[in-house]
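A protein chain is absent from this complex, but the other protein chains hold their places.
By written order: A and B. Residues from 1 in each chain.
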Amino acid sequence: MAQATGSRSGSRRPNLLDRWLRRRTRLDLPLTLAYRRIFILPTRFGWMLGVLMGAMLIGSLNFNNNLGLLTTFLIAATAVNSMLLAFRNLDGLHLRHGKARPVHAGEPVEWRMAAINESARDRTGLQLDSGEAASGFDVPAGTTQEVTVRLPDRHRGWHRPRRMRIQTTQPLGLFRAWSWIEPTSRFLVWPRPASGAPPLPEGGDDRQGLRSQALEEGEDFHSLREWREGDPLHRIAWKASQRHQTLLSRQFRRERSREVFLCLERAPGRDLEERIGIVTAWILRAEQQKRPWILEIGAQRLGPDASERHKHECLRALAEL
Amino acid sequence: MNKPSTARSGAPLAEDLARARATVNEIIVDKGEVIDLAFSALLAGGHLLIEDLPGVGKTTLAQALSLAVGGDWQRIQFTSDMLPADILGVSMFRREGEQFEFRPGPIFANVVLADEINRATPRTQSALLEAMAEGQVTVDGRTHELPRPFFVIATQNPLDLTGTYPLPDSQLDRFLLRTRIGYPSAAEERRLLTEPDRRNLLKDMEPSLDPNRVMELIGLAGELHVSEPVLDYIQALVAATRSHPAVKAGLSPRAALALIQTARAHALVMQQDFCLPDNVRTVFPALAGHRLQPVAESGMDGDAVAAEILESTPVP
Partner (left out) sequence: MNRPATHLPLGPVAWTVATFLVAALPHLLAMPPVLGVVVFALCGWRLLVARKRWRLPPGWLRLLLTIAAIGLLAVSYGGLWGRRAATGMLCLMLAAKMMELSRLRDLRMVASVSLFLIASQFLFNERLVLLVYLFGGVLLALAALLRIQQLDVNRRTAPGGDVALLRQSALLLVSALPMALALWVTFPRLAEPLWGLPDEVMDGKTGLSDSMSPGSIANLFLDDSPAFRAEFAGEPPPPSQRYWRGPVLWRFDGDTWERAFLPSRTEAPRVPPGSNDYRYTVQLEPHERRWLFALDHPVRVPQDARLSLDFQLTRRNPITTLTEYSVRSNPDFTDMPRLPVTLRQLAVSLPEDRNPRTREMALELRERFEDDRALIDHVLDWLRTEPFYYSLETAPLGRHGADEFLFDLRTGYCEYYASAFAVMMRAADIPARVVTGYQGGFWQEGGQYLLVRNSDAHAWVEVWLEGSGWTRVDPTAAVSPARIRSGAGSVAGGGEGLEWLRALRNRYDRLQHLWNSWVLGFDADRQQRMMNFFGLPNLSRTGMALLMAGVLGLIVLALAWAWLRQPARSRDPVRRAWLRLARRMQRRGLGPGLGETPLAWAERVAHRLADGARFLELARDYCAIRYGDRGNEADRQRFIRAARRFPVRRAVEPRRAASV
């Protein structure tokens, strides 16, 4: 990113600043940035220019150099203006809906938030800084902007983003105005799929692996269709045919799909993490092949199903372990 | 200065509507919002899809609604062996008249409850949807007008999906609104458990309206005043659906038109004589939720998108 940001203690211990901030304001989204939430301090460059201005002031005063003084004061007044403008850039900005869609461990989390600029002025050069990464954005007047910050990869499970700040050093880079946000909404990180996972368990005993259900035609009634030459007589739906004044024959579903039975306890792998990784890889593979699967974790049993929703449920269950 | 809550002309009509609303509310307690949405769908000339579990009162709602409106009502329990003709009706050859005679299906009613619509095959579903869209039924080349008003309440069970045909996304917008009923509140559930069944009230229910007056109300809703700021608001909402990053395609102009119409109907239901942003806000999730198809990776559904948009669009 373009600029280094202030270091932050990595510990989660609530320090003085944290406690003070929490007492001062609510930090959870949705937020509207306002006077009490916005902090302003000079940037490093701001301090440098301040020192330079101090030197100019003393020199000009000493020699009663009026043009030198005027130059100094012009810069000082510009600095004051730039402070106000930095504040204005944040003041009244609405922040909403902080969330991240689930990813696998090892992939960066894309945490996103909506920034809404209700005012009639553009807001440019804003930055969302999570402490680990930062991303810049602009919000033109009267629009809503999606802001995404990439958080580094995390371990599987539920996480909350750390305290972030939304900041700006507009227009001259002299002052940094910022506001803290600490979203309480959690996001999920799925387990990382094992890279060298064995193929989907086929065959073998019927607990782990394939549940072959080569269904006979005719177990599951499926639907009716017009009778065609060649349909066996016992398939004719007499009652329905009478209702509709035409011969209808019953269609039967043929169970072709073969369910895969995935059991966490019996998956190969030295420890739990490794087994979770392998099962995760299996789930992804099964979903890709559109084969229904059952996941068994201890006493919990999910499926059979091959839908995306099922996949999410399974991955979530694995992540929460 | 007039208050927004006082009614305009057609006061007796509005009173009848209020009475009908009150009657339904008496039977299905604590679900005022859903009832208002159902009335709005009716008065906007659209249809309603209720996605919820069995047993939360979908059928009762439809029945109460139809009774209050005073028309005839039909219930169609969809199953997988149903054919289009089971719904629309069939042409039968009458020996006496030596000609074909049309025997209307259950769809020929003012209020039709299409229960568990996802159990029927797509062919059957689309027969219903076509009839809903066109307001008429064509069998064997002959067109039969459906009665007016014609209002379909379809239900779909979102959980038990095995062996069913959930309505495809592209067909969902045949329904003006989609909503959920939800579980009753704890206090209400307690009353349900202890008090006599309220469904018994259905038997003694007096219709407050009749089909003609419903048609009048539909006309009234169409004329309700919508001011510039409210139009601005509607446009802003529609624009927001189009720029939302989680959505494949935003609302169409037709959907925008439907939004205005529904907001008007809702205003009428709420006994207002002009449309407020509040009306738009109330109907927006039900109207947009099933029309917005989020991209799979976003991890959001249409309702969540609609809620986000409402929360972040300023009211002009």
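One rule holds in what follows: contacts are C-beta pairs under 8 Å (C-beta built on N, C-alpha and C of every residue); 3 or more make two chains touch, one makes a residue touch a chain.
Computed from a prediction, not measured in an experiment: that's the story for all the values here.
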Touching the absent chain when the full complex is considered, from B:Pro54, B:Gly135 or B:Pro314: B:Pro314
Omitted-chain contact residue, chosen from A:Gln170, A:Ser249 or A:Thr280: A:Gln170
Identified contact with the non-displayed chain, of A:Ser60, A:Ser249 or A:Thr280: A:Ser60
Positions on subunit B where the hidden chain makes contact: 1-4, 225, 227, 229-230, 273-278, 281, 310-316
In subunit A, positions touching the absent partner: 2-3, 25-26, 30, 32, 34, 36, 44-45, 48-49, 52, 55-56, 58-78, 80-82, 84-85, 87-88, 91-92, 94, 96, 116, 118-121, 124-125, 127, 136, 169-173
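Just so we're on the same page, only the chains that are shown with their structure count from here on.
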Averaged-CA centre spacing for the pair subunit B and subunit A, given as whole angstrom: 35
Subunit A-touching residues of subunit B, taken from the complex the two chains share: 80-81, 83, 85-86, 90, 92-93, 121, 161, 163, 240, 243, 245, 296-299, 308, 311-314
Subunit A to subunit B touching residues, read off their complex: 30, 94, 96-97, 99, 101-102, 112, 114, 116, 118, 144, 146, 220-224, 237, 240, 243-245, 248, 250, 307-308
